[in-house]
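All protein chains but one are shown at their positions in the complex.
Let's look at subunit A:
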């Protein structure tokens, strides 16, 4: 096993709000090796985007970040801003959720691609232009040369997300963070974009973090999945192991909330009842306990640690893990 490309160590993010400090990310540990894919799954407000912004060092100014983010041997949290700037866009790239707002409306697509290339690679304008055209072609944009002179509003949503991906790929990053890359897109486009990301990842041998609320998105695409709830990682396992047996009731509930083809029409979806806890008022016990149908009194008293049981790489934070495989009792 090689040394991980990215190690998130005990990262916590607190945001001051009028109602007190909001703990958006609550002491998360994660690691990712070069060329591998990590899926981070959780519902809105679980802290998955804040965690990705913590890695990118793009948190709101008032946010307080503790812990370490080791990337390629450097702690991004303590890196001077100029070194960080040289790293971003070159080794560390990101694709945001909404391609309608993530591209600058007043700059041409060519400008937005070429400025990244010219900032980090020593290429003159014609070479950067040539590379931009290649990149656009690689992400499946027809007539890439004409696109360079166009503005984002002249492209469809799917097209814009492809352009955003081309920008992210432009300097051959070691790590690509895709923050809900398909949430804002039509269903028909979603699979195309995810396949594009997977293909380019394999081709360029880069590591990737896919952040999503949809377990289905990571199912066939991530090597490892981390399920987040209320700022914490509550279950973490290799993708196959996770889908084979989920130990944390929240993961199970997330999976159950995905509509299935075989379900009869008009069957209500098993939605997760209740709402996530108020992040400004941390609970004493397990943060999922109030919504958990398996919760016992112990769950309200103490927080379960993230630990493994029978499989060393399958971690979960639950006192009463559910076991889907036969023969293992609770």
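Here is the rule we go by: a contact is a pair of C-beta atoms (placed from the backbone, for glycine too) under 8 Å apart; a residue touches a chain by one contact, two chains touch by 3 or more; residues count from 1.
Keep this in mind: contacts and distances are computed from a predicted model.
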| item | value |
| --- | --- |
| Per UniProt record, name of the chain withheld from view ["ATP synthase subunit a", "Peptide/nickel transport system permease protein", "Transglutaminase-like superfamily protein" or "Transporter integral membrane protein"] | "Peptide/nickel transport system permease protein" |
| Residue among A:54, A:103 or A:138 that touches the chain left out of view | A:103 |
| Candidates A:46, A:94 or A:317 - the one touching the absent chain | A:94 |
| Identified contact with the non-displayed chain, of A:86, A:130, A:203 or A:284 | A:86 |
| Residues of subunit A (touch criterion as defined above) contacting the omitted chain | 56, 58, 85-90, 92-94, 96, 98, 101-107, 115-116, 119-120, 151, 153-154, 164, 167 |
